[in-house]
Each structure stands twice: as structure tokens, then as C-alpha cells.
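Just one protein chain is left out here, and the rest sit where they should.
What follows is subunit A.
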């Protein structure tokens, strides 16, 4: 643990902070928020509803606000012990700095050490502004030579030139927007001779979100400070960027400057987003795929685009194996491949969506960066813009672009898995994490309950379960994607997900297959090696039931419940008894056999869950018996599930 601040020091700090806030100089980091959205957000945090939280964060609720009791979402989440949610909040920019009132309180309130350590590890040094990376990319563009992304040259009277980006300039300055939209062929802009170069450099740093130097006059400049300031003033008016003055004035106070900078970045983000929508999305074109080649875009267009991305529209017809592999035979089969439910009525023409985009933002992905820096076709100068095919549906591409341009990730669960693959291919780790985050909201939220859903019958769909109706993603796909793409977080998630609903999956052929796959993932597997997935499932299974057992004293209960049953079964199926085991385990083993048998029968005949009969005060267990109360039922269920796993392993001839 890091050094703790003494109470009196903390109090002094809080007082100081309060005073600054009262005097209006400093904005509160955790403002009071009584809006219904925020209340809902807090409620979702209390429940641990990952998905709802994710949605609300995406919709823009302030993650660092507090309610009338001074609770922030992070405090509630850590108080209620939702580890994944705490992680999500921290990753989304929730503040838990030691030495602030809120930060200390959060750490103090955390339910357990695991969460506490997580919070501490996100202390000030690490919890960066989520927009930091985005902003510094912008700043870096200013001096960046390769790959070439600049498309406007500013010439100054002294002969110094600046290579700038039309997209950014028009996003940040209304003046440039008007000017450049009116005359898209503009490639140079002349700085009036009356304005010192230093002034322009300063303004540029502001536009590109760089740090503003305290001394506006460079060391070897010929201009005086006054001239430079006058120049800045003129540029402000000309480029219509009045906010710049605030920046100049706040440059001397570190905290104010930081706050000002954050505001500015947020503003810039909005501006870029707006321009992004006004150019890239607005000018999206959908054409027939076979006509794509005929599209010629000039280099100087009103969208300032220097590149075109193409994504083929997904056809919800035909069998995917044919359609996706069409153009060049190596398309990544992201589109529908598995058997479609309803047969296609007719073959439609293929369509493609084209987006005019800007390399300046694309190169945030190492994929594009390499592409444009290399000597391959895409990096060659041509008369018309290159059209680069993307292996995803337009919706996913839009999500990717949105992220690249604005750092926002508004991920719909339906496409999350696609996005996971696409971002992996583009080597966008951050987006990949976000996609994984989105996926891990699966099954949480409104349909958290486990046993109730069980009663819903699964019908003709072979691999789907009840979530086929509810969840847009197949959990088997998720685990395979996790394996493919090395997403540990999703592996954990799936294991927990499966553990929570194991009774629904344990008997499926697909599940066995999955376990087998997991076992095969380890090359040259030894007899004694474990199966990773299964271990994880066991772990979560234990967690699922553990709390109750600890309180109730498992052993007593098991004995009470099962002794007579065991004897009964022993008589019926003596061949199953295993030597040398304790009475209880012995009894349980018998019980399992008993449990499996009816289950197998139930699979053909209907479902175990169909047995909905209920006696007063009693609870039905998984093997169809009636336990005295829920605790007893849980204990039995736990054992039943564990033993079914063993039985399955037996069948698969795997040891674990």
C-alpha cells in the first residue's frame, strides 16, 4: 500500500479544495448530479449491471459526479464489490486519486482487498485522462513527416512553412472551414506578413492541442513579446478561435491551465466529431460492389479526404460461404458463414459502402500507419484517392472510424464480436479492450438470474441456449474469439458465464466439444495437465455457491440431506460405488449417477426444468429431488454439477 495521508492533512487539503471551488476558480471534480440518468447509473452500479453502465457511459453521463449523499459511481461499485464494474469505471476515466476526499473514501469503502488494490493501482499516476492519447496524437501530427498526412501548406513571410491538416483546421477554426469548403483545391495558405511567425506557432499549438509555452517568444525570435501577442490577437479574430485567449491568460496557474486544457480537449473532441459526421459519415456512399473500381475521387475534395475506405454491405441472404469469399478469395470471413436460419429467397446485387477518410486519423492504427509508410500500392501517389477495402461490415467500420476520430466507442452488442476481430486486425488494442468490455456485459443486467431462465425451453437451434432469444451473441463464439485473439478477459468472462448457468450447458454436445478444444489448446498435453477452461469454470462455480456454504456449514447439511438418499441409491445401483471414499462423497457419487440418468432422459423428453412442481417450503434441486430449503438445494446442486463435469470428462476420456 502506498503511504497513507494523515487525517488532519487530508482535512486541510479538503478545506483548501473546497475554498478554491467556492471562489469559482476551480471546478469541482465531482459535481452534484441529480438527473434521473445519473440516478439510474448509480442504481446500475449498485446492481453491478455492466451492460447498463456501459450504455450510460457511452451516452455521456458524467462518470465522476456524485449524488446528494456524496456517492460517486466508483464508490458504490467498489462498496458493492463489483470488481469488473470497478475496472470498467476506472478504465473509462473514473477518478480515485489518493489524497482527495473522494479518492480516499473510495479506497476506504472498498468491499475487499482485491478491489482496493485495483483502486490503488489506478492512482493518480496511472489514471490518465482517457482523451490524453487522442490529444497527443493530434499534437504529434504537427511535426510528423511520415507517413505524409498533411495537405495544406502555410507559407509565412519569413520563408518558414508549416505542413498542416485541412481536416483539423476546419474542425477547429470556423474560418478555415468556410474557406476550405468553398475552395477545396486550396493547398497553400499565406500568413499575413504583419503577423509574427511566433504568433502563428502559438496558435497552431493551441489548435493541435499542444502544451502552450509560457514564453510566447522563441529564444531566437526577432519579434518582441508585444508584437507576438498582437499577432495572436489578430489570428484569434481572423480564425474565430476566441477561446484561445483563455488559454493564454490561464497559462500561469498550473491547476487552472490543466482544467482549461481538459476543457479544450473535450471541445476539440466535439468539434472533430462534428466535422467527422459532416464529412466522413455524411458523404458515405453505397454503390454496387462491381462498380467500385470506377469511382474516381479527386485529391482535393470538400471532405478533405485523402483516402477512401470500403466496406461491403452484409447481405442477409444466401449462404455466407459463397458471398464473403467472393472478391479476392482471401476475405476474412467475418460475415455470416454458419447456416442461416431461413433459406434465401433470391440473390441480390452486392453493395459496398465507401467512406472518405483522413489518413491523419487512420494512422492511429498501426495497421494503417505501416500501410501508409510502406512502399506498397496504398502509399503510392496516384491521381485519385486509393480505395482500401476493409474486411468488415459498414456498421463495424463506422464504429472503428468513430473511435479513431473521436476516441469514442459506442458499441452495440450485436456487432461487438465483429468489432473485436476488426480491431484486432487493425492492432487497435484499446478498441479491442472496449469491444471485449462490451461483450462481457453479456448476461448481466436485466437477465442476471440463472435458474428462472432455465425453464425456457430451447428448441430447434443446436448450439443456442435461452440467450439466443435474449442475447445477440453466442457464448461459444465468444470463447473461441477469446482464444483466437488472446483476450484473457473474455476467457475469464466466459468461464464465469458458463459456471453461472452450467446446468444449461453441461449436457450439450457443443459444450463437450468446447472442453475438448480447450484441452487440445495445450500442445503435448500430459495426463496431469489441467484443462484451463474447466478449471476456470470450477473456480467460478465455487464462487457461485461458496458464500452460502460458508455460513451454513456444508458438511452437516450434506449429511442430513443425503445419507438416507445415498443408502437408497446404494441399493439401487451398487455397481457405481467407488472404494475408499468417505460416506458423503460416496453418497454424492451415487446421487450424481442418479442425477445424470433422469437428465439424459429429460433431454429427449423435454427438460429438467419442466418439473416446476413446488412443495411448501421445499426447493427443487437439479436432480429433481426436493431439498428442505435453498441452502440445502444449493449444496446439492453444487455437488451435482461438479460430478456431472467429472462424468463428462470420463466420457471425453480426459483427465483433469
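Worth a mention:
One rule holds in what follows: a residue touches a chain if its C-beta (ideal position, glycine included) is under 8 Å from a C-beta of that chain, and two chains touch if they have at least 3 such contacts; residues count from 1.
FYI, contacts and distances are computed from a predicted model.
Of the names listed as "Cullin-domain-containing protein", "Gaa1-like, GPI transamidase component", "Translation initiation factor eIF2B subunit delta" or "Signal peptidase complex subunit 3", the one that matches the UniProt record for the absent chain is "Cullin-domain-containing protein". Of the candidate positions A:83, A:175 or A:367, contact with the hidden chain is made by A:367.
Touching the missing chain, out of A:57, A:360, A:425 or A:490, is residue A:425. Checked against the full complex, the candidates A:378, A:410, A:492 or A:630 give a single residue touching the omitted chain, namely A:378. Those residues of subunit A that touch the chain absent from the view are 328-341, 366-367, 370-371, 373-380, 388-389, 391, 414, 417-418, 421, 425, 427, 468-469, 471-472, 474, 477, 480-481, 483-484, 486.
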